[in-house]
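Inspection log for the structure reproduced underneath, given as structure tokens.
Shown here: the complex without one of its protein chains, the others still in place.
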Amino acid sequence: MLRSPRTLLSVTSAALLVAGLAACGGTTKDSNTNSGSGTQASAAADPNAAVKEGLKIAFLPKQLNNPYSDVETGGGKVAVDELKGEYKLVGPNDASASSQVSYINTLIQQQQDVIVVAANDPNAVCPSLNQARAAKIKVITFDSDASKDCRDAFINQATTEGIGQSLAKMALEQAGSDGGEIAVLSATPNATNQNSWIEVMKTELKKPEYAKLKLVKVAYGNDDDQKSFQEAQGLLQSYPNLKVIVAPTTVGIAAGARYISSSSYKGKVAVTGLGLPNQMREYVKDGTVTKFALWNPADIGYLAAFAGAAMASGQITGAEGEKFKAGKLGEYTIGKDGEIVLGPPTEFTKDNIDQFNF
Amino acid sequence: MTTLSLHAPAKNLLKTRELGIVLALALLIAYTAIDNPRFLSGQSIRDNLLNTAILAVMATGQAVVVITRNIDLSVGSVLGISAFTVATMMSANPGLPMIVALLAGLAVGAVAGLVNGVLVRFGKVPALVVTLGTLYIYRGITYSWAGGSQVNADELPRHFLTFANDNLLGIPWLVLIALIVVGTGSLMMRNYRVGRELYAMGSSPAAAELAGIKVARNLLGAFVLSGALAGLAGVLYAARFGTVDAAAGNGMELNVVAAVVVGGVAVFGGSGSVWGAALGALLLTVIGSALAVLDINQFWQQAIVGALIILAICADRLVAVRIARSLRKRDAHV
Amino acid sequence: MAEANARPQKADAHNDPPQTNDPLPQANDEAKVANDPLPGASGQPQEASDRPREASDRPRKTAANTQLARLEVHDVSKSFGAVAAVQGVSFPLYPGEAHALVGENGAGKSTIVKMLAGVHRPDTGTLRVDGADVDFAGPADAKAAGIAVIYQEPTLFPDLSVAENIAMGNQPLTKLRQIDRKEMHANAERLFRRLGVPLDPTRPARGLSIADQQLVEIAKALSSEARVLIMDEPTAALSAVEVERLFAVVRSLRDEGAAIMFISHRFEEITALCERVTIMRDGKHVATEMVADLSVDDMIRRMVGRDLSALFPKQDVEPGAVVLEVEGLSREGVFKDISFSVRAGEIVALAGLVGAGRSEVMQAVFGVDPYDSGVVKVHGRRLKKGEPRAAMAAGMALVPEDRRQQGLVMDLSIERNVTLPRARKLARLGLLFGGSERAAAETWTRKLQTKLGRLSDAVGTLSGGNQQKVVLAKWLATGPKLLIVDEPTRGIDVGTKAEVHRLMSSLAADGLAVVMVSSELPEVLGMADRIVVLREGRVAAQLTRAEATEESVMYAAMGQEVAA
């Protein structure tokens, strides 16, 4: 022990020296031209090709025990059955990219025809997804996109603009004509969707009609129920004048609503955002929540399965402007960067919530 | 008279351990309250106590196990399996009274704890290994059973959910239960034979066997207690958070162990107290909410908890060294 | 002879409680086989020697044979693995008698103790309390039957207070069945007054000296109002004064009707305390006799099975150059201003009461403990402090006091233990190959005539005496110039003891400087050329061999106290 600090010092300095030497003329962020993009779809699309039967379509949601993704993949299963394909659902217990990679690898080994994946990290899954594509597997992302050079198409639940605007609109409605302080309770700070929605929402709030709304804080509940619950608590302690909590994530809105409904803030602070009708029914009925929105998640899985099948059958390649039929949802057109937009979100209120069961 | 000369300082040093946590707590609360007086509002205090309750219940069981020179890493998974069991049971039979839910949770936890205890005592497998194994196993069982399903607040009976917020004489039930658990636990460990035997077992396992202490019974008891309290915490968790899935309580074991260590229970057994552990739980919880209130980047929270654990064991070490020195000085003839 | 023995020493390790730091002497110590009684052992001529005894400590004749035995061991056998530790032993223990149990290490004494304590269950045979068969499922049962055991090594709970240690399991309770602390402390005070020790009942047991720990153990036994008190070498760590005080208490217990079983290697204590003695050898019962009817030589002969030559054969050697110089060594609260030197060929003994700081001084000299000030020089060169490696490089070797905790790594093989201090020297290109280690280990274990199976066996499977030889081999293999031996013969049997003495003597004759720490006065007087007596951490006297007598050493060790 007596001598170790000195030895340590020498080791450290040696390492730093090496590092320093290497620093001259190494690869840096600026010099790095990342050419690691995957194989681009090269085959030409044949719009008249028949959709194959018996396609192996695997769903890989962010994690298994998430009711929202259960609804999504449930829609996928309906679609795969309609397509007479083989449906498979795998996924990790934790929403981490590394465990998702292991599952992608397994799916490659099993030679699936289509992988429908909700990426936990847009980049971390990329190498594996590209390996899958190299193995002639079509990769469709849903819910949360992967980097666009490692997937064939992305099913977008709604346009980013549409959701951001809708969030801002609902916040204003809830705050009332006097406006006031609002806060956002999001998922994780690097959640792709939530961040782009919040960005749009912020842009929207700069418009004169929103002048009375003041966004005081964006908190992150990490899509963890307990964490979101505590973040909601923290928001109210820090911002006693808060009027509205906007939670653009199903976990966050449920936790936030639950906290408000059980606290003295009930009736004073409104909660809105994106939520599942089944989770929110109680709070809508007890008056904590008057309005929230969401697209139908089952339709996302449904659409993803059809898109994957169409691609695996050669009907489409993922290029902009291609069209395909998606069963009961009708015809869709592929947009820029392989995006397929589901449609506008549904707004839920006391009056219509009982019509939905997901 | 030498008899008295040592007496006082040694006892005071021991006392400072819990006092230290209380002081740290007071400082933290004072600082936060000055920054934001709402931190001391009734709602805020209530929230903090409610959040502490679950952790304190688990820390009580953990403290008892750690005092016997063992550890129970499976508590997070036990909480999960108990929360899911009870939530499923209550959603299927909404008519069941709350007390049945509590007993069911205790029972599930006790069985899980019994398995741990039997493996440790009769399988002669170190507790760290056993409970690391059952951490995986219990969680795996919950996952396999629950699959992707989740019990939502709206599936649970109203009286179950309101239990977390209902009061008795202004004290929320959750807090009351935690107080009873911590109080009973402290009393048992301090003033009853079985408690002192648990300390003895942790202080010197071999000597405990020779002293004729019913080591097997006590050890099983400690693990059953820890399991049962984790099970109870599962019920409280389900009632408080309303939404239960298979991941409930994931990673909680680290918080519980942290609370116990911060609360002054030595990881090698034999010393520390249940109420110290409960104070540790309170301190950790208050830090969490204080950071949110002080608007400190929430990412600091975990780092601060880590630093606090290290600080706590350093402090313990310091106290031990000082006691040893004062004892040696007294004994020295030089 | 060898193949006759079934072996698995290995298996018996699992019969022990799983804790690695088992304070009990391991069963292995006892688990030795002997189906080879030495010729004539059983039919040894028994010269009844009528030694004169002072009237004062002449044991009372007990009315033993007419009474019902308080405790009876009847045809009891116990094996560990294939090793029979105790075979068909029977003897009674009567109320109001102090009964000695003697035998070499490995004779099965500790196994008997553990069976009586409920730690082990006899394989066959029965134990009887007041004439009724008993079956102890655990120590609790034995305790309930009124049997209290004081083990060789104290078994206290360091984190609990002294009073709690004493009262554990028998705490006085209030009406609510809570522990009555006030009463508990008062009880402890009472016991300490009776024992005449000034211990604070509220202090934690951690940090107590071994002697104080042993006194707490005795208080514990007293508090349980035991009807049978079993003491397994309780005096090993006690000073003469403490031993006398202990004996006084034990005698009063005996007079109150308790049955005492006393195990010791010190014959003077046996003759001072006990009326009857049971002798064991190789797990078998040899004899139960009145102590008054046997001379010490008789006892030894029966324990060993043959006559012994002189115990302390130190040869006279002309001392050479000064090897070790210790000047003004001090460590706060432990020892102060210690100075002495040792020459080649000399055996210097460090004598003194337990707690006088003898082992601590030598551990500081060797570097395993720190010291605050002073100088240690080997061959005139100053040694870096707190660095055992520097001491080893200078040619020092330390055979420590506690074989099990300090001397050996019980779970490692014999060869690994022997080569542990010099693995670096045996390595080629930084790598160790099995062969070189084995060769080195083989050489030294053979030189010391260590009885072992394979060098790859765990050292814990050996008997105490052979373990001590392995420790000696380990350090002699480093080729030391200065050998420090701390209690070299503690807890080893008479036979090996003589071997160790002879070895030390011959090493000194070959020019080695030896420092010996010992609590056994005869050993000190017999072996040492010079004696450094420590008292309360300071040098009280330095005596030459000529000056040293039992009285002069004790006077120096105890100061004025001995005047009485």
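The letters A, B and C name the chains in turn, as written, and every chain counts its residues from 1.
To be clear about the criterion, contacts are C-beta pairs under 8 Å (C-beta built on N, C-alpha and C of every residue); 3 or more make two chains touch, one makes a residue touch a chain.
The rule we apply is simple: contacts and distances are computed from a predicted model.
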Identity of the absent chain, which is to be given by its UniProt protein name, from "Sarcosine oxidase subunit beta family protein", "Hydrogenase 4 membrane component (E)", "Autoinducer 2 import system permease protein LsrD" or "Heme exporter protein A": "Autoinducer 2 import system permease protein LsrD"
Where does the absent chain touch, in terms of which shown chains it meets? A, B, C
Based on the whole complex, identify which of C:Ile179, C:Ala258, C:Leu408 or C:Ala540 touches the chain you can't see. C:Leu408
Per the whole complex, from C:Ser79, C:Ser239 or C:Thr489 the residue touching the absent chain is C:Ser79
Pick out which of B:Val22, B:Ile304 or B:Val319 touches the chain that's been left out of the picture. B:Ile304
Residues of chain C (touch criterion as defined above) contacting the omitted chain: 1-3, 5-11, 14-15, 20, 32-34, 36, 77, 79, 81-82, 104, 106, 123-124, 282, 304, 306, 308-309, 368, 388-389, 391-392, 398, 400, 405-412, 416, 419-421, 423-424, 426-427, 430-433, 447-449, 451-454, 456-457, 462-463, 465-466, 474, 493-496, 498-499, 502-503, 506-507, 509-510
On chain B, what residues meet the omitted chain? 71, 119, 123-126, 128-130, 132-141, 143-144, 147, 246, 251, 254, 257-258, 261, 266-268, 297, 299-310, 313-314, 317
Residues of chain A touching the missing chain are 1, 3-4, 8, 11-12, 15-16, 18-20, 22-23, 25-32, 34-36, 64, 88, 90-94, 96-99, 101-103, 105-106, 108-111, 121-127, 147, 188-190, 220, 222
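By our rule, only the chains that are shown with their structure count from here on.
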With centres defined as CA means, the chain nearest the overall centre is B
When the centre of a chain is set as the mean of its C-alpha atoms, what distance in Å lies between chain A and chain B? 36
Centre-to-centre distance between chain C and chain A (centres being mean Cα positions), rounded to whole Å: 72
What whole-Å value do you get for the distance between chain B and chain C if each is reduced to the mean of its CA atoms? 44
Parts of chain A lying in touch with chain B, wherever the complex brings them together: 64-67, 69-70, 93-94, 217, 219-220, 225-226, 229-231, 233-238, 240, 254-255, 258, 262-265, 278-279, 281-282
Within the complex, chain A is touched by chain B residues 36, 38-39, 41-44, 47, 51, 143, 146-150, 152-154, 161, 164-165, 241-243, 245-247, 250, 288-289, 292-293, 295, 298
Chain B residues within the chain C interface of the complex: 1-4, 6-7, 10-11, 124, 187, 191-193, 196-197, 199-200, 202-214, 269-271, 323-324, 327-329, 331-334
